[in-house]
Every structure is written in C-alpha cells, then in structure tokens.
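The complex is shown incomplete by one protein chain, all other protein chains being positioned as in the whole.
And now, chain A:
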Amino acid sequence: MSTVAQIDEVKSNPWGGGRSPFSVEYGKLMMWFFLLSDVFTFSALLIFYGAMRFKNLSWPEPDYVFQSAPGIHGNAPLVFVGIMTFILIFSSVTMVLAVEAGHRKSKAEVIKWMVLTIIGGFTFLSCQAWEWSHLIHEGMNLHHNPFLNANGTPGAVQFGQLFFVITGFHGFHVFTGVIINIIILVNVIAGTYERRGHYNMVEKVGLYWHFVDLVWVFVFTFFYLV
C-alpha cells in the first residue's frame, strides 16, 4: 500500500491544513484580531478628533493647556505628559522582560517584571488622575473650555470634551490592562502556568499591554503635539 499512500499523501505546508499556518495557538490569534478591532475603535475616535480640529478654524494650543506639573513652579509645557509617556513605555519594557522570562520558565523573574509592569500601569493612571483633576480645577470640563483658541477666540468646547472622552477611554483600557495583569500575576504566583508548562498567557496580556502603549503614542501625538 506504499504507492497508495504516496498518491494520497497530503502535502504538509503551513496552509495545507492540520496545523496553524502561523504556528500560533488560537488564543494569541484571537488577541491579535481583538487588537485589530480595537485599532478601529480608537481610529474612529481620533479621526473624529481630527475632523473637529479642522472644522474649527482655530484650536487651543497644547503647549499652553498642558504646562503644569506637580512640584514645578512656572511654565513647563509637556513636561508632565512626557514623564507619563516615559512611565507607560517603560512599563512596556518590563512587560517584554516578563515575557522573555516566561520563555525561560523562570517564575521568580516573571513575578518581578510583572509587578514592575503593574506598578508602572498604576503610576500612569495616577498621573492621569492628577492631570484630569488639575484641568478640571482650571475649569475645563464636558461643558466648558477655559483655554482660548490659538487665534484668541473662545476655546472650542470639543477640545475638552474629546480630551476627557478619548484619554478616559484610553485610561479605561490601561485600567483593564492592569487588572488583567494582576490576575495573570496571581496565576503566576499560584504556579498555574508552571504546571501548564508554558507562560503563553503572559505573552497574550503582553500583546494587550503593548497595544495600549501604542495607542497612547497616538493619543499623545493628537492631543499634545499637533
């Protein structure tokens, strides 16, 4: 029957069936598609922001709106948000290290880097809370924008509204990310993944965490830089 087997032999190429074409288990694939979907959510919000920005002839100056930082007297445009961005990106670095430690199945190191990532996430959220409360204190809220447009006309209310909605939506993503990270950390400590033989779950939440970071880069660009 060897000749029969020869003619009926099924070619084994990555897309030929019987295996994952990307050698990726389904959970990670699903995470990728979820992130792709979330890209569209954020894109829609940021494009809406862009449309509002260009619908108005003038728009508040970010250097002027975001010039405060705790502990600094006088003007420090974008210093605080720079620190926030640095913290978030740094937490991505620690997440990379956690994933890498997971590959080596080094439980202690995974725990260490996950804890640092979670701390980074919470620090970012605290910074955001400070910035929000500062801006609200200065009179910016969903109904009112005290900051004048660059050309001296009354500030577009949509600036503040979109700021709170979009950074809030991003902050919500960071918050869920932190919560998920904590759940994963608990599982790591409990040895769930050690028994399972791989730390794929750490990799999956890592994908989410990097995505949240990447989104922040765009939110940062839209609100603070241009």
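The definition used in the following text is that a contact is a pair of C-beta atoms (placed from the backbone, for glycine too) under 8 Å apart; a residue touches a chain by one contact, two chains touch by 3 or more; residues count from 1.
Criterion: contacts and distances are computed from a predicted model.
Colleague: Out of "Serine/threonine protein phosphatase", "Cytochrome c oxidase subunit 1", "ABC transporter permease" or "Succinate dehydrogenase/fumarate reductase iron-sulfur subunit", flag the one the UniProt entry gives for the chain missing from this complex.
Modeller: So, among "Serine/threonine protein phosphatase", "Cytochrome c oxidase subunit 1", "ABC transporter permease" or "Succinate dehydrogenase/fumarate reductase iron-sulfur subunit", the name matching the hidden chain's UniProt entry is "Cytochrome c oxidase subunit 1".
Colleague: Please give every residue of chain A in contact with the chain that is not shown.
Modeller: Residues 3-4, 7-8, 10-11, 13, 15-30, 33-34, 36-38, 40-45, 48, 51-52, 55-56, 103, 142-143, 156-158, 161-162, 165, 169, 197-198, 200, 203 of chain A touch the chain absent from view.
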